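In this view, the complex is presented without one of its protein chains, the others remaining in place.
And now, chain A:
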Amino acid sequence: MNGVERRKNVRRFSILATFSVLILIVFVISMNTGFSRLSPLEVFQTLFGMGTEKQELILFEFRLPRIVISMLVGAGLAVSGCIMQGISRNALADPSILGISHGAGVMVVLYLSFFPTHLDVPVLFLPILAFFGSSLAAALVFGLSYEKHEGLLPTRLVLTGVAVAAGLSALMTVLSLRLSRELYQFVAAWLTGSIWGATWDYVLALLPWIVVLFAFVYYKALVLDVLSFGKNVATGLGASVSKEQVKLLAAAVGLASACVSVSGGIGFVGLIGPHLARRIIGPNHKYLLPASALAGALLLLTADTIGRTILQPSEIHAGIVVAIIGAPYFLYLLARSNH
């Protein structure tokens, strides 16, 4: 028994290690690619302060913050999706399906349509707005799927989420018709999820959210395991279900809206990251959570690197690359589960 458990653990750790190594590899590739072709040697030199000013600018101010942000956002969205899937026991739950990214989008478009000056497109103000909007959307979705005596209803959560998302995206379309084309282009790009605005400020704004919320969720890994058995079993096992559900979902929303506010609406990462992780490492949240984070980080970092380099000097937004990779994988999952 002990031997089996130990072998399992070795396997799990080697999976986590493999993910980390893959991330490291993509990280190195990502550092080396871009419009300016820097050789690994040049990257290495620059990292140790021996590069030219230009190389330093490109690596430290343009590439590195973007790489770090992709990883953080990928990890955050995947963990958020992982929590939502665990609690709702619905494999489709994911921040973009629950209307959280749409809430953020509506807020941004609303602001721009009331203050349509071209002067102060509030770049640093956007994340705060987005956060406000996504929290509102989340509160709406949660409020509607909360029953006093039964707590959060997982199925209703997803259904309301889809409905709210659809409503909000219709609202967004109506509002954005009133925007000038230049602003519309800006909003549209932000909404499809692009990480071009990445600076260290954003990293600093995002990092505490991710670290604190991830720590909290990881501490609750066992509760997540229990909750994913369903309400009755969980109650039977002594968990105060609705309280824990609300706490964990709040953490998931916090993670998602922090990420969305920086990167715009990147879908699919929150869906595929945890799926992939669960397939490889199993449903035990103590391992599933870190594995989801790593899978999400790897996925988004890869997507952004591809999007950044394939069509230079133009870019494909990371959100679109993820969707291009994500959609077929998702269909594959569906096809398999039919058998």
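Assume a contact is a pair of C-beta atoms (placed from the backbone, for glycine too) under 8 Å apart; a residue touches a chain by one contact, two chains touch by 3 or more; residues count from 1.
The definition used in the following text is that contacts and distances are computed from a predicted model.
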item	value
Choices "Ammonium transporter", "Basic membrane protein A", "Iron complex transport system substrate-binding protein" or "Transcriptional regulator" - which one is the UniProt name of the chain not shown	"Iron complex transport system substrate-binding protein"
Which residue of A:9, A:36 or A:240 touches the chain not shown here	A:36
Contact footprint on chain A, counting only the chain that is left out	34-36, 41, 45, 50-54, 57-58, 61-63, 116-121, 123, 177-178, 180-182, 185-186, 189, 194, 196-197, 199, 201, 312-315
